[in-house]
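Some notes on the structure that comes next.
A single protein chain has been removed from this complex, and every other one stays in its place.
Lettered A, B and C in written order, each chain numbered from 1.
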């Protein structure tokens, strides 16, 4: 009889939905060493009970403390806004729960360090939900790099482009208010591409950056004719130098016309190159120097031979959707919990990510190159 | 309180898995007027109980008759091999069950006619699982054509290419035996592209065709050194004339190197063109004459504005996977059952499809153009 | 001192311009064993003298007989409408001139046979201008197939799509009149793709076909309100079986919205596949089974290592234009003349091509499969 792992999920909006779906799907597709249980969904609002039922949760709660303190719960999954992560995660760890936390892990490196130390001190497993590591094509990219098929890495670049508030008449939202949202595209989208940079190429040593608010004031829905100042960046660009000598080039934008959820990256090494586009997430482009004839090839990453996750899904050529990255992420967490090891990306990855984001912010504000400060995490 | 619809699914292999997953997902994402229940999974083999549990079924059964005769069951979903469809479907309809049947509907038009008449006589709802109609991009294609944005249709072509048995040493399977499999790529893959042709362009009047077995004998796994003759076609090509004057060009192949599940089609009309590739199923390419400047554009069909299914899933740019076509198909069926209307593609579509496949088979065998015989279905 | 080869070019319109340009360019880029001279341009119309001067011809003539009979001329290049090819070519060969003739070689196989025999009897060199054989990417395709890298060929398909007369109000032209133009898209465009089929895969044994005139009457520019019947096909589709067992699928259309000069082909074999698009003529897509990971790769065919023509042009990545196929064709002809051998594609290729086109025409008219009759050319 498999060990039951009761999950409490805090947050029931967009990410809460994606995580719930992953929990519904995981046992059908993956052979786990435990039996995850959709125990409690925690959220606010009149629709909570209905949503919990609809998503398949056994119970619901309207206070995160109730989840943290529920002795039946083994795993806490934090999908709340960024400014609440630190409080909830630290409390959950101290209560002995394993913790999965949405990205970015924290508002800044100081918070992230506190969270990491709390989890380590409590001896619980911790995972930051940089789910794009779990796209099979991204996994394959990492495997090819690790095998040395690209040689020494010279270039990494990543762009994360969307266009949802492109219209200057798109109304003011909490996301445009820095005091609530914490960050604009530079940190929100940037945390994803910085994680991919670290995952694929390694640590970043120094950065230069700039960001911009293209639409300075947006209309208030509730006050016709009135506008409010936007205080989070619409877009950012940054340069990076990696420890290994590679050069990085990054862009984040929520104002890039025609791009919906377009995260692309390219890696160029001394032996070959590869590139990826999240909007074509089942494909990886690779080029290996010296093949005859040479060129970039489009690999459908839906073949079990190429990837350990794929065999659990469908035959080759039957594409996976975006939401299954969350299934894979949960798979890594559950296997680590039952296997007794620490999964990746851990809170240490979350901390390192935040240290880069902090450096980018300083670099943009002070208009200079900034060295990334890596804290003594083990202290 | 919503009406419960108890589903009995017959078949628990590849298609059984896909249908089961759709039933798990549907209530989470779609607002239905009923409450579907995963009542009974029917299959053969020692793994049935475990599979049923894993997929989320309440019960399991090893005889399809038990499902047909269970008075609790309202909907029967038939995912068995093609040579059993007619028997099971006719019995299910006569038992008053609504029926969803995998494609191709039958072994030939005579069977399909019998099935259609049985369902109509019983007054039940019937649906053939041509699930590619339910890809959002294909749905958008149909909508654009219906709105007249392509003008009069001149050309339709569709290719369905795979390469799984490309290696001549790939072992002999039941799929290579015509007496068991009924058909090779021409009917198995052909039924999908003929359905898309009918869905997008209309009825087919006449056909010319050829098919081929490229690897004539394949090794028997159980008898080292022995080989057995292949009697189902590896590939087929056919031409068609549509009632509306368009010309059709078709190819099916399981021996087309580099193609995994590559169903592509293109439609060219007097005002524009569109094309689709199942391996990039979240995209549709469209070109409208006279735009300045003119060109084929790649539409990410993940925007709720473009499609009624999409609003139930994720924000724009977050791609859907292949398996969600089954969710959409079930959605159409359940809404039709509760709404009291007949959904499409119905068994009449299955019959019309089969009539074209029969004509293609004669055309290939007799090496001549063959007029498609459309039976008096209403009789 | 290199031998001078005086060229007489008959026809000064679109093809005359392309051939003239090739003659201007060839000596600058290619090391020839002769010195081609732009001796005489032959055409009709008031602009002939100006055109000849502008294109760089030494003289001009308004009668093709004058060119044929000019003892100074060594090479006659025939770029006139198809119904004049036979007469001019036979006369030129009998006058001892080497002959380059535009495609399709003749109106039918009988004419082509006469032309071939005349050239052979006269002992002159003869070349049909199937210039797409001379695209470096197509040349590379042929080389890869010859090396066996695709294994046994199973599938060939080629589409040649344009849309210039898509508008039903596009005025009546001589090209719409069968008595003048000889053929519509099926032969005019079809001759190109049948040549590529023969070049890449081999001889075609039998065909089935259909063609269509989508716009039956077109307005006469000179008579406002009046329309004239179109008697050449707008589009055609055909199937083929090759001697080697491969199956062919073809489409030609001048009514395919969004396609300008879009000749595409794909070849699938037991070991790999390749595909080409004339609108991206510097690229070839190739896929080799068993590469890890496997996929279609885009080869920029601009690297001297891949192609003997390329070294004469620019560094890798500097793309060539359509018109340079004519330079390459002339290069093959001139080297053959000075080297004393017969270049390809010869009039025998033109004859074989015509025999396939004749079979397609019968197949479309009589709605049956037709075996290609290959005449005893050597007789």
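Here, a contact is a pair of C-beta atoms (placed from the backbone, for glycine too) under 8 Å apart; a residue touches a chain by one contact, two chains touch by 3 or more.
Keep in mind that this is a model prediction, so the values were computed, not measured.
K.L.:
Of the listed residues A:16, A:136, A:295 or A:350, which contacts the missing chain in the full complex?
P.N.:
A:295
K.L.:
Considering the complete complex, identify which of A:108, A:268 or A:282 is in touch with the unshown chain.
P.N.:
If we include the chain that is not displayed, A:268 is the one touching it.
K.L.:
Of the listed residues A:249, A:304 or A:362, which contacts the missing chain in the full complex?
P.N.:
Once the missing chain is taken into account, the touching residue is A:249.
K.L.:
Tell me which residue among B:38, B:135, B:207 or B:286 touches the hidden chain in the full complex.
P.N.:
Only one of B:38, B:135, B:207 or B:286 touches the chain omitted from view, namely B:286.
K.L.:
Touching the hidden chain in the full complex, which residues of chain A are there? Just list them.
P.N.:
The missing chain touches chain A at positions 150, 152, 154-155, 157, 159, 161, 163, 166, 168, 208-210, 212, 214, 234-235, 237-239, 241, 245, 247-249, 251, 253, 255-259, 268-273, 287, 289, 294-296, 367-369.
K.L.:
Please output the residues of chain C touching the missing chain, sorted low to high.
P.N.:
Counting over the whole complex, chain C touches the hidden chain at residues 14, 18, 20-21, 24-25, 27-28, 54-56, 162, 164, 259-262, 278-282, 300, 302-303, 314-324.
K.L.:
May I ask you to list the residues on chain B that touch the chain which is not drawn?
P.N.:
140, 144, 284, 286-287, 291, 293-301, 303, 306
FYI, only the chains that are shown with their structure count from here on.
K.L.:
Call it same or different for chain A and chain C: same when shared residue numbers make up over half of all numbers used at their interface.
P.N.:
Chain A and chain C contact each other through largely matching residue numbers.
K.L.:
Which rotation angle, from 0 to 180°, best lines up the CA atoms of chain A with chain B, given as a multiple of 5?
P.N.:
In short, 180 degrees.
K.L.:
Would you mind pulling out the distance in Å between where the CA atoms of chain B average out and where those of chain C do?
P.N.:
41
K.L.:
So the centre of each chain is just the mean of its C-alpha atoms; given that, what is the distance between chain A and chain B in Å?
P.N.:
Centre-to-centre distance between chain A and chain B: 36 Å.
K.L.:
From the mean C-alpha coordinate of chain A to that of chain C, what's the distance rounded to whole Å?
P.N.:
Centre separation, chain A to chain C: 55 Å.
K.L.:
For chain A, what residues touch not just one other chain but two or more?
P.N.:
Residues 300, 303 of chain A touch two or more partner chains.
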